[in-house]
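Chains shown are a subset, placed as in the full complex.
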Amino acid sequence: MPEDAEGLAEFAYELGLLKRVRRSGWWHAGVSDPESIADHTMRAAQLAALIAAEEGADPARAAFLALWHDSQETRTGDLPHTATAYLAKPDPRQITVDQTQGLPWRSRELVRGAVDEYESRQTLEARCAKDADKLDMLLQAVEYRDAGVQRTDGWIDSARKDLYTETSRRIAEAAVNMSPLSWRDR
Amino acid sequence: MPEDAEGLAEFAYELGLLKRVRRSGWWHAGVSDPESIADHTMRAAQLAALIAAEEGADPARAAFLALWHDSQETRTGDLPHTATAYLAKPDPRQITVDQTQGLPWRSRELVRGAVDEYESRQTLEARCAKDADKLDMLLQAVEYRDAGVQRTDGWIDSARKDLYTETSRRIAEAAVNMSPLSWRDR
Amino acid sequence: MPEDAEGLAEFAYELGLLKRVRRSGWWHAGVSDPESIADHTMRAAQLAALIAAEEGADPARAAFLALWHDSQETRTGDLPHTATAYLAKPDPRQITVDQTQGLPWRSRELVRGAVDEYESRQTLEARCAKDADKLDMLLQAVEYRDAGVQRTDGWIDSARKDLYTETSRRIAEAAVNMSPLSWRDR
Amino acid sequence: MPEDAEGLAEFAYELGLLKRVRRSGWWHAGVSDPESIADHTMRAAQLAALIAAEEGADPARAAFLALWHDSQETRTGDLPHTATAYLAKPDPRQITVDQTQGLPWRSRELVRGAVDEYESRQTLEARCAKDADKLDMLLQAVEYRDAGVQRTDGWIDSARKDLYTETSRRIAEAAVNMSPLSWRDR
């Protein structure tokens, strides 16, 4: 089992890259030093759980799916929206298979299963996780707008489109009409 | 229910602060622009799941506990180790109660339950999450060492002490003897 | 005396941490990479001297008090306003006693005396230094507002409250109604 | 007196620039995001006081001189060492005269007097302040070396040369042979 531990450590080091890789869309919006993939992933996972709780889905499962939803970006980076015209979106499942090759089988199946379920968008938990991905972007756009960034409308609008759940739509509605600092005033 | 959505959005904005707050221990170690709480939380949650999978615990639950383990730091910041001599560690449960006051009850109970379970350290999942908190610190210390930081020994040593699970001890052992870049050579 | 020199060097290295620790309130305001404690301390000390000069107090003494007013934050970090509900404010004098333990007695008494006088707020110099602490925050809030940060009002308002000296009140009044760049136009 | 307040606010805004301007020498040493002038100034002022205390000089005065020693760099930036071959060092007194033009006379004389005394290097306090300027550079060089920067020798060596006071020479000696983290081990 020492080899298993090495495989786990190696994978964890690869995941550490997500702390350094920046979300490329924000550069387009004019932010010079934007959040990391990890920053985005944490709140997306938290939001997935909250949405799932309200929607009657399994909160821990929804959060878990969100936790791996961008983990493939260690290998490809965060492809900006404008890239789609020039390259075929890489297959997250294939990358995950390669990333998890050195893991002991329980861990391996765990991560692959999460990516599969998320990408298939069949379960309510996967849809909560996908909504959370978009909602975090919306909230972050409002936060950047509040920090001075002028042209966040495109990000806010695209985040609001095609949300799966009613809860997400309501959070989106509330979020755009509210100060990110309101929690401090209670 | 619009008020519920507002409560959820407000809480999510508060959590966004974890993307900006830095992990204060690394300033002590000499790092000038260290990782955020969110950066740390993401990998801790991922590690919690992997450890739990190997230990026969519930991976999604372990990850879920890790996801909230530092969420109280929106209100107190990340208190450095040296602060313990001068102030009583604030009670995470109390802060969580306040943070979740405006949430609809399902979400509220969900988050409070997670913090309670994590802080009690009674379940195997809570112990996996706690180990993951320490392991991420160890891995990050090695990563900073690899980036040039000379005095990370204290962080590495303290992370290795008092780990609950055998899996975590083995990952720690493997991690200190290995390059953070080895995954790229496969 | 070589041991004295070591004690002085050790204390100076501890103070160096103030160059890295960020002012946590600005994260709340939405600033992603805010000023350091040292940044704040320098201008607070300069302002303390200017206020003292106008108020008929000892400018060098007022500046000197301001120079140490946050020096305890090497050990506790910069506790945000929201932390006050969850922990008792640590005693600056006690921390200073510990920090200066290894200093030769003249230096030790010097620093302890400055922190005592500042915390007691009895002398005019201490009040000028306290006002300078607030004024620098006000000026910085205006500077961040000028850089795009939308919600600085809370910081500006709280800085203007309870200023001890007439000079500080007048500077505050002038500062909020003026461009931070006006000096370049002369 | 409202005009006086405006002059004071205007000067304080100009001084705020020192929080943003970086110490250019560290770019030469390979540091990509180095400390600000304000970071340097705070510890230099603190060191000046400690040196003065040990040397029997006036600590508050020495700190006060150090507080203004680079304040002219709002107008010229921090000229790197390599610039001296290509331009005549600007006169700090002249810049100070211009910077303080709009100040009420007490403040004006205060700042001009400090810069005059510092530049003349005639008083023991001025020499303590000058030594502090160099000592902070030495300590910072060791701190950057500890963070991985390989070629700090030139900065350390030049800082140790031509120190005026015995206390400074001893602190320099102690500092180069010691860990910047030793204070945490007490």
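Note that the chains take the letters A, B, C and D in the order they are written out, and that residue 1 is the start of every chain.
The rule is short, and it goes like this: a residue touches a chain if its C-beta (ideal position, glycine included) is under 8 Å from a C-beta of that chain, and two chains touch if they have at least 3 such contacts.
The shown structure was predicted, so the numbers you read here are calculated from the model rather than taken from an experiment.
Enquirer: Start from the 4 shown copies and tell me what the total comes to for the whole assembly.
Expert: Result for the total copy count in the complex: 6.
Here is the rule we use: only the chains that are shown with their structure count from here on.
Enquirer: Where the contacts of chain A and chain C overlap, which chains show up?
Expert: B
Enquirer: If every chain is reduced to the average of its C-alpha atoms, which one ends up farthest from chain B?
Expert: That would be chain D.
Enquirer: Expressed in ° and rounded to a multiple of 5, what is the rotation angle of the C-alpha superposition of chain B on chain D?
Expert: Rotation angle, to the nearest 5: 120 degrees.
Enquirer: Determine the centre-to-centre distance between chain A and chain D, using the mean Cα coordinates as centres, and give it in whole Å.
Expert: About 46 Å, centre to centre.
Enquirer: If you average the CA atoms of chain C and of chain D, how far apart do the two points sit, in angstrom?
Expert: So the centre of chain C lies 18 Å away from the centre of chain D.
Enquirer: Distance-wise, how many Å sit between the C-alpha centres of chain B and chain C, to the nearest whole number?
Expert: 31
Enquirer: Can you pull out the residues of chain D that are in contact with at least two other chains?
Expert: 143, 180-181
Enquirer: Counting only chain pairs that touch, give me the topology of the graph as line, ring, star, complete or other.
Expert: Contact map by chain: other.
Enquirer: According to the definition of touch, which chains form touching pairs?
Expert: A-B, A-C, B-C, B-D, C-D
Enquirer: Would you pull the chain D residues touching chain B in the complex into a rising list?
Expert: 33, 143, 145-149, 179-181, 184
Enquirer: Within their complex, state which residues of chain A touch chain B.
Expert: Against chain B, the touching part of chain A is residues 1-2, 4-6, 8-16, 18-19, 35-36, 38-39, 41-43, 45-47, 49-50, 53-54, 58-61, 63-64, 67-68, 71, 99, 101-104, 106-107, 110-111, 135-136, 139-140, 143, 167, 170-171, 173-175, 178, 180-183, 186.
Enquirer: Which residues of chain C touch chain B in the complex?
Expert: 17, 20-22, 24, 27-28, 30-33, 74-80, 82-83, 85-91, 94-95, 98
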